[in-house]
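Below you'll find the structure I mean.
All protein chains of the complex are present and in place, except for one that has been dropped.
Note that the chains take the letters A, B and C in the order they are written out, and that residue 1 is the start of every chain.
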Amino acid sequence: MSDDKMPEATGPLSISIPEPPTRPGDAPDFSYIEVPKAGAVDCPPVDTKPEDMRDLAYSIVRVLSRKGEAVGPWAEFLGDDLNDESLLRGLKDMMKTRVFDARMLTAQRQGKTSFYTQCLGEEAIATGFQRMMRKGDMNFPTYRQQGLLIADGCSMFDMICQIYSNEKDNLDGHQLPCLYSFKDHGFFSISGNLGTQFVQAVGWAMGSAISGDDKISAAWIGDGSTAETDFHSGMLFASVYQPPVVLNIVNNQWAISSFNGLAGGRNAPFAARAHGYGFPSLRVDGNDYLAVLAASKWATERARRNLGPTLIEWVTYRVAAHSTSDDPSAYRPKEESDAWPLGDPLERLKLHLIKKGAWSEERHTQAMAEIESEVIAVQKEAEKYGTLNRGKGPDPEKMFEGVYKEMPDHLVRQRLEFEA
Amino acid sequence: MSDDKMPEATGPLSISIPEPPTRPGDAPDFSYIEVPKAGAVDCPPVDTKPEDMRDLAYSIVRVLSRKGEAVGPWAEFLGDDLNDESLLRGLKDMMKTRVFDARMLTAQRQGKTSFYTQCLGEEAIATGFQRMMRKGDMNFPTYRQQGLLIADGCSMFDMICQIYSNEKDNLDGHQLPCLYSFKDHGFFSISGNLGTQFVQAVGWAMGSAISGDDKISAAWIGDGSTAETDFHSGMLFASVYQPPVVLNIVNNQWAISSFNGLAGGRNAPFAARAHGYGFPSLRVDGNDYLAVLAASKWATERARRNLGPTLIEWVTYRVAAHSTSDDPSAYRPKEESDAWPLGDPLERLKLHLIKKGAWSEERHTQAMAEIESEVIAVQKEAEKYGTLNRGKGPDPEKMFEGVYKEMPDHLVRQRLEFEA
Amino acid sequence: MARMTMIEAIRDAMDVKMGMDEDVVVFGEDVGYFGGVFRCTQGLQEKYGRHRCFDAPINESAIVGAGIGMATYGKRPCIEIQFADYVLPAYDQIVSEAARIRHRSNGQFTAPIVIRMPTGGGIFGGQTHSQSPEAIFTHVSGLKTLIPSNPYDAKGMLIAAIEDDDPVIFLEPKRLYNGPFDGHHENAVTSWAKHEKGEVPEGHYTVPIGKANVVETGMDVTILAYGTMVYVAQAAARENNIDAEIIDLRSLLPLDLDTIVNSVQKTGRCVVLHEATLTSGFGAELTALVQQHCFKHLEAPVLRVAGWDTPYPHAQEWHYFPGPKRVGKALKRVVEAQ
Partner (left out) sequence: MARMTMIEAIRDAMDVKMGMDEDVVVFGEDVGYFGGVFRCTQGLQEKYGRHRCFDAPINESAIVGAGIGMATYGKRPCIEIQFADYVLPAYDQIVSEAARIRHRSNGQFTAPIVIRMPTGGGIFGGQTHSQSPEAIFTHVSGLKTLIPSNPYDAKGMLIAAIEDDDPVIFLEPKRLYNGPFDGHHENAVTSWAKHEKGEVPEGHYTVPIGKANVVETGMDVTILAYGTMVYVAQAAARENNIDAEIIDLRSLLPLDLDTIVNSVQKTGRCVVLHEATLTSGFGAELTALVQQHCFKHLEAPVLRVAGWDTPYPHAQEWHYFPGPKRVGKALKRVVEAQ
């Protein structure tokens, strides 16, 4: 206002540049995460008003205790879904996902593909969530939700052929490895651009609801990618139109080299973002398969009952490198993943099942061996049709297909020129 | 997951399309706004942790009581700033703004300009806020913050010449009327694109803080425009880098024909958006000049003391049409503005000053007459230099200036062609 | 047949399609209760209900992004962006998503979405209500870009666009909404009621995508134009007594190259017009194609007349607009070149 007497200026200002608590060489430090006891968080009815359950964004829904017991109201909420058969299936889904990842990582190292993204340590989230989706529902995943496909029984052969860009690649070589598209498995074509699909998932759910259909959708985004503008777009349209969508944030603490404080995640939990838009959110132990099932059930039930959107922040840790192009030892302590307070999702479910008498170390070892042979066999089969740069690969001319439904003249001319 | 037994589908879904409570022909209904008593809301210390003051987003900071008294902790916080001289200046700033608007509206009707945007009913916000800004600080305003200029003593002659795009237009005709740029008054060049400047304000504050300067900035956005992606961008960068910026949302209930429910504003107060980003926010009676002063002081003090960003939701009502291109009677009850529960900012301050014995109806009438003559005189002076399409206007060739610092060859050639 | 303005024709196209196909949904800023700031959607919400025609938050990127989602579900969103100047926040969703989804999913998912927007200057809208962004769309494989110049085409092309299975950018020259405009802003505008192209058939018909319209046949020079510039071309040719063949491209991508090449091979001369800034405008592509396909026939270089490479100024609007005078000069130069 230029009335120089009024507000007083102060000393020199500065900005704050968020830094993770530790860097390579330091001892890992997860003291910033407050981990409540399993069973400690309430399970409100699915039609609870958002303003009456804000506290859920500031704690963590956990079901499996340290001892491997399923405890508390979220276990109760699961009810019949907690049967052994179902949990054993979950365990195997996670095992298969992990084995698949390991094989594909090696395949990339062997030059069979250009790129791969593991989900090591995060297997429970996608495999658990998918159990609550129905045929015809649609996920809008990122490159780290292969668990959705595995849990839905997608053919690993098809997945590997896509990764290899070989002649059986269902995408004819158009797309980067891991950026799958499997419509029949309710798995939307993954974009290489972060965030864009968050609002598309909301739009898809709007489409379903406008049509009076009963299909729901799920959006997926990483902690780092919540920074993208499409995150706000998705939250906003979910708030305004209240479509049947579950909005999933996989908070695995890291983007590439940047930690989630650079997405604002250390000033408030990501789950709290929903409060500004007036819809419910959950913050959930993403390494607890039972908590994943319970929260997924809660949120999908809200969607199916037309109660509107739910935001879920899945708290987990990216044990793997960001991708095969990344080496995390350059920016975080090597031992960080061992110090991660929420443990390993696979080990935790295994412990639970063993405690319950539904599983044993022996059966586990045997199942592991079976899964490994299965994946190896499928991989071999896929390699008959080539790998990247080996074998005939997708027909080169296929690159001209699918730009439009019908090829316009200028592309026809270009294809002719290409053939010449 | 395609295990068809598991989650149960429910009946047909639908989306919700937000509608304002009333439309033309209906009786206005503002029952959705809970108005607390003046003085009812706490005034926390400016270094309060964001998590300890979330309740402020869900109430409304008010200082002036119905009877025109300044009450409660926010009045106390104002302290010395509450002196009569200062408040009389505020009253006159608002009066001038209103008179200026009325004259320019008429001028547009007379074809002297192509476009005008009033701020009728919202005068307290910009005129009050600017009192807490210092020389060198920077506002990133929208087209409805002319009050910032008036309160800063910007020449109305310059403002009118810009509105008229005449030969004295400081922008040489480049820009739409009302999209001012007055760097000397800490008033950033207004964009015609909504929202874009919200994050720029944050960047400007970052620039100041990185330089160790003591300058702060203020971002401005309308309720409707909080929907834009740049809103999230600004909030996020404010959260991450904690620069000295005040983020202002002017919630005047309406965008053009769409009400603030279409920006998510009926599911949660806009002020609550800050909670997801972990910084403090205030929700303030924007028609209460004293509340405006107090909240502006609180937030700018936080910025100056390097305590980081503050979000302020100013609750007000757009009494005027959206712009001279708009006729609100097509989409809202004509009587809505009379029913607005927070009254008229000018009348409320006037009542307070009269109550205090610092003002009277007579002095008010006289001051009004003086201001009107002043504005009319300035307007006449400006019209000597032409109005839109009358007089010689800005030099046509000036359109080639300022595209780049130095005109590149291709533009030189185009200018030559133009002259030919 | 009814006489319609371009606004009415556009509205009628949506009305016809909404009546025929319940997957067609219309949304955008202010398009619901209010019927759009240019009134293109007036009455549609009342007729088809709030689920078929509704207001959207002011977030162009989300409008397009949600529209893409709906389209991949199976709807046919016909979206309004309030001014073409405001489509830029949605550019990523349009280019990286709408235009790519069919190819990257190898046909599993498609985004049949129409993005309508008023384009061009001439209403004293200043730099943010006047721009013509066609060239940033014609560079994008997977998109179609259309721009009608009259009510008849507007209705037929919009119906074709909504029926098209690929994403379509539909540019509406706002200066033509109420009548053909020849660039002489000092004159009163004739209304569509007095123009034969204001005759618009009732019900369903389409104007096929990818077909240009030869508006005037002539021997001296071919003028390639679209939108408002079609009328400026006519005025300039008439006023300079030039026997021009004027082609209204209508569809920029896909482009009717045959019609263009046939004409230039006949006339041997060509002038290209648009309102967008010159450099890297769509006129560059047209010029490149013409010189390539008609090289032996060209008797003069192809000239472009376009907006200057500056923002669209408010006060100097009519100095910026490539009106009949500038176009006439270029025509003379090209026709007189030896």
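Heads up, the rule we're going with is that a contact is a pair of C-beta atoms (placed from the backbone, for glycine too) under 8 Å apart; a residue touches a chain by one contact, two chains touch by 3 or more.
Please read these numbers as outputs of a predicted model, since none were measured by experiment.
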| item | value |
| --- | --- |
| Touching partners, among the displayed chains, of the absent chain | A, B, C |
| Option from B:Phe77, B:Phe115 or B:Phe188 whose C-beta touches the chain left out | B:Phe188 |
| Residue, one of C:Val26, C:Ile209 or C:Leu253, that touches the chain absent here | C:Leu253 |
| Contact partner of the left-out chain, one of C:Ile136, C:Leu176, C:Ala233 or C:Val264 | C:Ile136 |
| Touch criterion as defined above, residue of B:Pro21, B:Gly207, B:Gly343 or B:Gly391 at the omitted chain | B:Gly207 |
| Interface with the unshown chain - residue positions in chain B | 138, 140, 170-172, 174-175, 179, 181-183, 188-189, 191, 193, 196-197, 199-208, 210-211, 215, 217, 229-230, 232-234, 236-237, 240, 401-405, 408-411 |
| Missing-chain contacts mapped onto chain C | 61, 85, 88-89, 91-92, 95-96, 100, 103-104, 127-128, 135-136, 138-142, 253, 276-277, 279-285, 287-288, 291-293, 295, 298, 300-304, 309-311 |
| Footprint left on chain A by the chain that the document does not show | 14-15, 17, 19, 23, 114-115, 165, 169, 172-177, 179, 191-195, 224-225, 227-230, 255-258, 262-264, 325, 330-331, 388, 393-394, 396, 398-400, 403, 410-411, 414, 418 |
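To be clear about the criterion, only the chains that are shown with their structure count from here on.
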| item | value |
| --- | --- |
| Geometric centre distance via CA averages, chain B-chain A, whole Å | 40 |
| Chain B-chain C separation of Cα centroids, rounded to whole Å | 36 |
| Per-residue multi-chain contacts in chain B, two or more chains | 14-15, 17, 227, 229-230, 262-264 |
| Set of chain C residues in contact with two or more other chains | 51, 57, 59, 61-62 |
